[in-house]
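Heads up, one of the protein chains got dropped from this complex, but the rest are sitting where they should.
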Amino acid sequence: MPPTRFAYLGPVGTFAEAALRRVPAASTGILIPAPNVVAAIDAVRDGDADAAVVPLENSVEGSVASTVDALADGDPLTIVREILLPVAFVLAVRPGTAAEAIATVATHPHAEAQCRKWLAATLPAASVALVASTAAAAESVARGEHDAAVCSALAAEHNRLRPLWTDIADNTGAITRFVLLARPGTPSQPTGNDRTSVVAFIRANSTGALLEVLTEFATRGVNLTRIESRPTKRLLGQYCFCLDCDGHVAEQRVGDALAALRRVCADVRFLGSYPRADEQESPAPAPGRADVDFTDAAAWLARVRADGSG
Amino acid sequence: MPPTRFAYLGPVGTFAEAALRRVPAASTGILIPAPNVVAAIDAVRDGDADAAVVPLENSVEGSVASTVDALADGDPLTIVREILLPVAFVLAVRPGTAAEAIATVATHPHAEAQCRKWLAATLPAASVALVASTAAAAESVARGEHDAAVCSALAAEHNRLRPLWTDIADNTGAITRFVLLARPGTPSQPTGNDRTSVVAFIRANSTGALLEVLTEFATRGVNLTRIESRPTKRLLGQYCFCLDCDGHVAEQRVGDALAALRRVCADVRFLGSYPRADEQESPAPAPGRADVDFTDAAAWLARVRADGSG
Amino acid sequence: MPPTRFAYLGPVGTFAEAALRRVPAASTGILIPAPNVVAAIDAVRDGDADAAVVPLENSVEGSVASTVDALADGDPLTIVREILLPVAFVLAVRPGTAAEAIATVATHPHAEAQCRKWLAATLPAASVALVASTAAAAESVARGEHDAAVCSALAAEHNRLRPLWTDIADNTGAITRFVLLARPGTPSQPTGNDRTSVVAFIRANSTGALLEVLTEFATRGVNLTRIESRPTKRLLGQYCFCLDCDGHVAEQRVGDALAALRRVCADVRFLGSYPRADEQESPAPAPGRADVDFTDAAAWLARVRADGSG
Partner (left out) sequence: MPPTRFAYLGPVGTFAEAALRRVPAASTGILIPAPNVVAAIDAVRDGDADAAVVPLENSVEGSVASTVDALADGDPLTIVREILLPVAFVLAVRPGTAAEAIATVATHPHAEAQCRKWLAATLPAASVALVASTAAAAESVARGEHDAAVCSALAAEHNRLRPLWTDIADNTGAITRFVLLARPGTPSQPTGNDRTSVVAFIRANSTGALLEVLTEFATRGVNLTRIESRPTKRLLGQYCFCLDCDGHVAEQRVGDALAALRRVCADVRFLGSYPRADEQESPAPAPGRADVDFTDAAAWLARVRADGSG
């Protein structure tokens, strides 16, 4: 069997690479850095990679829009695993650069957003150059294009830079949630502690429709853990919703809720059922929402329809 | 094939007999008057009759409690037909009795309730004797026990009484809804304009539970046409609900709603799917609630579960 | 000050009289038996009495329809107190009557309903005569018109009858809830453990409307303790709802819910806020539903409207 090819948001030294290295199969696989999220995702769609690791959301900056949009549009892909990675930034310079000599700081827009107050307080005179990734920022400093980079410790090391400051994020404790994507396939077996992701494209009127969508989850006792609205790329005021819920599509209450969504929405895209990476345990189903309750109710309905006996 | 035996709330001359005579098969069947609603229903349960006609609700007095309670409790029975009967009362006396000579008026409690204002205005000095049926009231007048009866024109005729006044109900236009009951069997084919009846026994807390029950119907676009609360015969404040909805259990949205009820309620008793007797047409299913939407969603879910393709 | 005149569902010896005797002021008041519920209620409306005690619901038979209807229609009256009375029936005969000699049993329809199984099992050959009250049943036995009465021990004693059997109800532990009615006036002070009653007349379509009504209570965290549907006396399928909820109209969440009902319903009739007679304690308001939350939110809204400061 040939080794698995993993695309990831490159270059070498990104947080995405660090996330990928937590996937056991990556140690024997081929790692392919991609220039951006869309390229990493398209590598899987085109068959140039078997899987891809990209960031999905960040506890500070929220959804990674390009990932969400790439999942909502184009050929379907499935999330097969999630990886939660603490995010720690350093301010890295070439050896010998003094803090006073920093005129330009390179970084990625998300990293800039997470260190904005620190930069304004610590380096108020420096101008910030936004580049494609924090790893690219480190590379640009190594090449002498910029004086300092906001990047990971790994990227600094890769590029032989020296961290002048560490842990410079405005909110410490930030976590990025990465997902491992593959082409659609049979979902993995339920573990009892899973998460399911979908994109729901609602019909015309957004208000009532979202209320309707949330009600389908609520009546079946399925807990939503993430709700992200995204414009549908056509008109102001038209949205789709990226939703994560507790449970696995193989479980009755989750499957039943998704089938109801499929009916009441303009479209639903299934993005996968996979084990939760956080340490929180999914709560037990509410009364009347366990698999056995669905099986019993279906059997009862079949009897009612067959001979009225119920 | 032996003739069908129909029990009905007797004696001869009741509105129930008039309702039964509207059932085509009754013309060749055996008609068995029963002394009260419970006796008529038990005749079917015990196999002494094949079907029974009893009143279920009245547009003025509401549910007929003994019928509802008999359906909610004991061996299951199924409604196979509904009959709507305009209710018109007469005040009947023995020939020769003058209005001034009426000291006592016999009638059934429901009829009394429907003619109360008329009686108070027209015969303020007369005392009212409550008896088991309006037909029994007519018989008691014929026997000379009372001076006048509030009963049907048919019962007056049967007992050779003379109607002194006709159409004496306080609200004219009253309708009684009778049902034809049989032992459970395969529901009849959907006609496209059906009604379905159930009794839902809710769990502990009544408020949230009824809201939950109504929401299961509402999310599936199933219209409720009747809601009757009944105490569960145990504690003040514990209820079951007798519900009628548009549609047939063979239809997906109705079956799905009933299965959901079965899950979220302590118990659900199916009382039948049968053609509507009124002239109102059931509305078309709301978007996403037609049979094809359920079939499509189930197929989609099966594909998602099988190979993630959706 | 003249003594208070209390009407009650008579005659002497009814359960209503027993309930009235639990009202402290009754010991110095004038007690006026009325022939039926409507007469007792109308005595207050007409000024012939200052208050009336009538049954509202029974844990076995449900709502007392004539009381509910009399409250929903006609000049407004207010519930100022509720009285819960355990209901125990005896089978009473004239001294010397043997069980074998009982051919007719007189009682009130509600009592008959509560002792039906016992009567069918114990006196299968006896015919049942329905009369206006259990006290009237006892009187009729005393006069020799019937052989036995299903009535209260008090009524048996009043009429010098002998109880052949006691506690004959099919469900022991039955309770009847009586209410003390008066002409509208300032509601009594909240006690922290009150109940509020209203009649809500819903607009056209009953399904959605009831869901809407229940939602107004649910969003404000107001618990409903009783829901009774009643036909509106016009068309089959049109209902009003008699609702009891925890709390007092002087409390913000209750007042706010009632005002919302007033907006979304065709009409709302306030039936009173009064202390709960059962021993259950009303739960504390849910987060965001205490009086202080409403006061704070109103002050916030006033600031937003005045100067945008919130």
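Here the chain labels run A, B and C in written order, and each chain numbers its own residues starting at 1.
Rule of thumb we're sticking to: contacts are C-beta pairs under 8 Å (C-beta built on N, C-alpha and C of every residue); 3 or more make two chains touch, one makes a residue touch a chain.
Only a predicted model underlies this, so the values are computations on that prediction, with no experimental measurement involved.
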item	value
Chains shown that the absent chain touches, full complex	A, C
Given C:I30, C:A101 or C:V304, the one touching the chain that is not displayed	C:V304
Contacting the left-out chain in the complete assembly, out of C:T14, C:T78, C:T134 or C:S282	C:T78
Hidden partner chain, touching residue among C:S127, C:T191, C:T219 or C:Q280	C:T219
Residue of C:R5, C:R22 or C:R269 in touch with the missing chain, whole complex considered	C:R269
Chain not shown: contacting residue from A:R45, A:R94 or A:R230	A:R230
Where the missing chain touches chain A, by residue	38, 57-62, 65-66, 84, 109, 113, 116, 128-132, 171, 175, 177, 205-208, 210-211, 214-215, 217-218, 223-231, 233-237, 239, 278
Positions on chain C where the hidden chain makes contact	76, 78, 184-187, 203, 212, 215-216, 219, 249-250, 255, 258-260, 262-265, 268-270, 272, 287-289, 293-294, 296-298, 300-301, 304-310
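Assume only the chains that are shown with their structure count from here on.
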item	value
Chain whose average C-alpha position is farthest from chain C's own	A
Length of the line joining the C-alpha centres of chain A and chain B, rounded to whole Å	57
Centre distance in Å when chain A and chain C are each reduced to the mean of their C-alpha atoms	59
Where chain B and chain C are represented by their mean Cα positions, the distance between them in whole Å	25
Multi-partner residues of chain C (at least 2 other chains)	none
